[in-house]
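Scroll down for the structure; my scribbles are underneath it.
Take a look at subunit A:
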Amino acid sequence: MELLLGVLAWPLAILGMIFLIAGAVGMTRLPDLYTRLHAASVTDTGGTLVIGLVLLLYAVFVYGSAMVAIKLLLIMGFTLFTAPTASHVLAKAALLSGLVPVDGKGEPLLESSEQATQLGRSRPDASSAVQEKR
Partner candidate 1 sequence: METFIVGVLLSFLVIIAIGIIVLRDLLAAVILLGVYSLIAAGAFVVMDAVDVAFTEAAVGAGISTILYLGALRFTTDRQKPRGHDSLPALLFVVLTGALLIYGTLDMPHYGSATSPAQTHEQVAVRFLEVSGDEVGPPNIVTSVLASYRGYDTLGETVVVFAAGIAVMSLLGLRRRRPQQDISDDERAES
Partner candidate 2 sequence: MLFSVIAIALLVAMLLTLVRALAGPTAFDRLLAVNSFGTKTVLLIAVAGFLMGRPEFLDIALSYALINFLGTVAVLKYFELPDPDSGHYAEDDY
């Protein structure tokens, strides 16, 4: 029983830790907000779900407590819904405020911050249709 738990839990925990550290390193090293959003999502959804699963194994098989398992499932489900929502709202607000995405060399991908604002609009003006710089 104990051995089985260890065999199941350790690989999951290591996977979760890889998600955590990878997301955090990406957060410090990536060039701009939009790429960092991607790195943060890895931690927020992947890391939380996998480590939550490890805790769930312990809650069910060691503590045998249904309440703890339900709370863990609530946390995991809630994170699964809110983390992408927060990322979306953040990216949209950043676009609307005119933050221009950059590529790996630090070159801006759009010509002006007005274009970024236009990209963020839910109904872009037909007159000033955005052309992406190739």
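Basically, contacts are C-beta pairs under 8 Å (C-beta built on N, C-alpha and C of every residue); 3 or more make two chains touch, one makes a residue touch a chain; residues count from 1.
How were these candidates chosen? In short, all candidates are chains of the complex that A comes from, given by their letters.
What you see is a predicted model; the values in this text were computed from it and never measured.
What touches subunit A in this complex, out of the candidates 1 or 2, is 2. Residues of subunit A that touch candidate 2 in their complex: 6, 9-10, 13, 16-17, 20-21, 23-25, 27-28, 33, 36-37, 40, 43-44, 47-48, 51-52, 54-55, 58-59, 63, 65, 67-68, 71-72, 74-75, 78-79, 82-83, 85-86, 89-90, 93-94, 96-99, 113-114, 117, 120-123.
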